[in-house]
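A protein chain is absent from this complex, but the other protein chains hold their places.
This part shows chain A:
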Amino acid sequence: MKRFIAFVRKEFYHIVRDRRTAAILFGMPILQLLLFGYAIRNEISEVRTGILDYSHDVVTEALSDKLFSSGTFRYAGSLASEKEIPAAFASGKMNEVVVFEPGFAGRLQKDGVAHMQIVTDGSDPNVSRTVTGYTESVVRDYLSEQRDGSVQFAGVEVVPVMMFNPSLKSVYLFVPGLMAMLLMLVSALMTSISITREKESGTMELLLVSSLRPAQIIVGKVVPYLLLSFINVVTVVALAFFVFGVPCRGSVALLFAESLLFIMTALSLGILISTITDSQQVAMMISLAGLLLPTVLLSGFIFPISSMPVPLQVISNIIPARWYLVIVRAVMLKGAGIAELWRETLVLLAMTLFFMAASVRKFSERLQ
């Protein structure tokens, strides 16, 4: 045990001595979160909306009111004709115009169908799509409130209800993904680099020739990063809560326990990588290309898994972050407990054991 402590202390020296790495390790979670939280937002805070109302009846006025009272849309003026729209967009005065056809209320009453048009500035397609969606949902809201036996609506089929993220805040989505990414980075990348560094500098030989057991070396390497990663988890969750108001609706203890499990998964991957290669460069390449990219692209962090082509959906199953993401989102946003998440937890556990067994095998192979 004394030997082991000496080893772990040395590992901490390495981390602290290397200022740049230490800065990255502790600074990155904060920076990333602020970046994702503030800069990269999918929601639109203010839509400058113009109204082109050919009808001017009770329903259109009420709809307009409803639109502007939602907080998202700001009244940017009324237009008299469609011809004015391009100029309004070009000057940036408006980025959305809602057009009501003549006799809107009457048609709605009589035919059950009335037409309105949502014109958006398509120069930023993402924004346009979101704006359109918002507007539609406001209209649907209104119509469903007004709905009685006499009014039938054709074509209104689904009313999407955003139960867990009512304001569609993207930071809710990013926090879990960010945690997965950071943990992969810190745990897998840093462990694999720190083990291969010992190989490169020749100190690994010294360690192996010493009376430290290989298992002690591995565990000694892992412990500091386990601790660091855990600190990062706590930092991200706390920051998300205090700065962005992201709630943790489920048990915080469960969230941390699952995070520890995921950290173990990532650490065992890092060890596995370091048994495959002797060079820090290669270890870094494998970690970045082989772990980080899939974590970002295929885990459902940014692109929903359900909208991926089937082969990619299948591949996403072997990415640990995918399962962790499901768990974190469920715990934080839905308040789910272990009863709902035992399957995902089991998958992560199995992966961890597999990677560990593989690295132990690889490690002892080398010593043959």
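Here are some notes:
We take it that a contact is a pair of C-beta atoms (placed from the backbone, for glycine too) under 8 Å apart; a residue touches a chain by one contact, two chains touch by 3 or more; residues count from 1.
The criterion applied here is as follows: contacts and distances are computed from a predicted model.
For the omitted chain of this complex, the UniProt record lists the protein as "ABC transporter ATP-binding protein", which is one of "Multicomponent K+:H+ antiporter subunit E", "EboA domain-containing protein", "ABC transporter ATP-binding protein" or "LutB/LldF family L-lactate oxidation iron-sulfur protein".
Checked against the full complex, the one of A:5, A:35, A:238 or A:285 touching the unshown chain is A:5. One chain is missing from the display, and on chain A it is touched by residues 2-3, 5-7, 9-10, 13-14, 17-18, 201-203, 205-213, 367-368.
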